[in-house]
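Have a look at this one before I ask anything.
Left out: one protein chain. Kept in place: all the others.
For reference, chains read A and B in written order, and residue numbers begin at 1 within each chain.
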Amino acid sequence: MAFASGYFKTSYVADLALVETRSKWACVILLITGLIVFPFVASAFLLDIATQIFLALIGAVALMLLTGYAGQISLGHAGLIAAGAFTTAIMFKEFNATIYLTLPASGLMGAILGLIFGLPSLRLKGLYLALSTLALHFIVTYLGAEYESQRGFATGVVIDSPSLGPLLIEDPRLWYFFLLLADILVILFAINLVRSRTGRAWMAIRDRDVAAEALGIKVAASKLSAFVVSSVLACLAGCLFAYFRGFVSVEAFSMLMTIEYIAMIIIGGLGTILGAVFGTIFVVVLPYLIDTIVDIFNVPSRFTTYMFAIKYASFGLIMIIFLVMEPTGLVGIWRQIRDYFILWPFKYKPLGR
Amino acid sequence: MQLIINIIQLASLYCLICCGYVLIYRASRVLNLAHGELMSMGGYFLFTVVIGIVADPIPSFLIACIFSVALGFCVYFFLMRFMAGETVFAAVLVTVALGILLRGLMTMIWTPQLLHPLQYLKLENSSYKLFAGGVTSTFGIVMVISALVLYTGLFLCFKFTRWGLRMRAVGERPLLASQRGIGLHKYYALSWGIAVFSGGLAGMIQACDSGLDNSMFVIGLKALPVVLVGGLDSLLGVIPGAFVVAAAEVITIQYISPQASEVAPFAVLLAMLLIRPWGLFGTKEELERV
Partner (left out) sequence: MNETNDKPLLHIEKMEVVYHNVLTAVQGISIEVRENQIVALLGTNGAGKTTTLRAVSGFLGIDDAKVTEGLIRFSGDEIQNRPPHLITQKGIVLVPEQDKVFDNLTVEENLQVSASVREDRTSREKSYDFIFNYFPVLASVRNRLGGYLSGGERQMLSISTALLCNPLLLLVDELSLGLAPIIVEELMNLLKTIRTEQGFTVLLVEQNALAALGIADYGYVMENGRLVFDGDPNRLRSHQDIQEFYLGQGERETRKSYREVKQYRRTRRWYG
């Protein structure tokens, strides 16, 4: 079984291939088959979790591209998703638009907002940039709240399920496959993007932007492109979010959502698409895990009334643990395990340990 | 006139909170996004002291302040100390996570309902009529006086005492300070202690003024633009920053809508970041460091 524990490629075609060896192809096919079969064997509860994971993954990949690859810290992610959701809601309520219109419109809104969110990055870095995105997040959510109150949707906007041609996407299984397809497209897009010239430019900017400029990379254009691509994906995620929930309200897009997405990319491991996947799975499953633990240990009911607060607190605690102890995230752990098995019995021992 | 009184009161509140932001930034080079929650903890400490220990105003405030200082020490000692070598981004996220943790704990321990420590203190938040038809409350005045006293105290200490000088040195070049024999942990812990104390004090006074519930941390978030307008590492800059943001907020409430006033500070923040990111009195090199 060859999992590429060395470099064995002999042609450019082989070098550019996404999946390197036949063993890896076998794994990919196994994974896809598993994913396709899953909805027919799993309970409705697990199906719902899986669908949530798929939905969150698009937003996580968007943030990973921006923060993990291009190094631009953004605290405004929830604002972008809200923008996508609200664009969908507004177009649906005002113009009765179908998904064929709302999806591209959300993408367009993403591009415009991406430019706006990205403009401060030409002047600011790090913490200051994060704060400017935070400010923009609040402005966007304020605009959404204004729409809600002006048009009388005090409790939120209700949206019908989308229909793609003859298919009305309402059944949970249909949503699963629809989102799975969307995810595969987004992940393929992201993987190829980071392997391309754009992706390499982003990584150069992330590491040493002065040196990148000196090497001839147009830093301003690259930074803006990172923001635009990320925002388009985030707004598309928002559009799907709106259709999936069937309901758009500004309370759902709070700072907590931004922090959840940031947690996904950090816990998963900054700088890899696989990290986005791992992180999303972890963060989406965590509340249910806590539920199970609370059930097992028969926690007294005085505490269970505050399940939300418990989940909140545990979430914070776990984020702290990961940030302090395992900065490379779940991907780092995965790589250590995988490398151990690939290299066994030849383990690399670093100096001085 | 009422507008001006409101601005002064709000600005004092922001001054108390933001002095904490600046001290922590100078010590740990991190923006403490859990400050709003730490401030709420101050209010909750007061409530617990008042119903559990002693109900007289001065002792209860004093004890609650001691708890706040201890909380600041603990946050440094058990958490921020380990983030010393990590990137700024990671350290900021740790404070975010801390804020989340505290919010969850606060809801669990004290329930999300609105509490009034004032009723247990047997005091009244009476209103006073000032000249030209303006109205203020007892604790509004307490807020302004506290801010004045605290700031004067801090300025004098930093300028004229030994440990103030050393704190300035540690804030500027920790490595060099360490090489000259100054123990860093002591001064970092002290910075965190004073910072959480001032935030907690603001929380306590605010709790007496308008009640205490688990959404008080939002005030901490709205106070962020103040330190950016003034300069992240400048105590002096907090004062004009507080007035600018307070004015923006109060005027927005009056002439646009209360909903918009939540967003007004952030509009100011954005404008400031685009025009002069390092603030009115901050050092420009701070921009490059992060």
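Methods note: a residue touches a chain if its C-beta (ideal position, glycine included) is under 8 Å from a C-beta of that chain, and two chains touch if they have at least 3 such contacts.
What you see is a predicted model; the values in this text were computed from it and never measured.
Across the entire complex, the residue among B:55, B:169 or B:251 in touch with the chain not shown is B:169. Screening B:177, B:190 or B:280 against the full complex identifies B:177 as the residue touching the chain left out. Summarising the interface, chain B meets the missing chain with residues 85, 162, 165-166, 168-169, 172-173, 175-184, 283.
Note that only the chains that are shown with their structure count from here on.
Residues 73, 119-120, 123-128, 130-132, 134-136, 138-139, 142, 145-146, 149, 255-256, 259, 262, 266, 303, 306, 308-317, 319-320, 323-324, 327 of chain A touch chain B in their complex. Taken in their complex, chain B has these residues touching chain A: 31, 79, 82-83, 86, 88-90, 92-94, 96-105, 107-108, 221, 224-225, 228, 259-260, 262-263, 266-267, 269-270, 273-274, 277, 287-288, 290.
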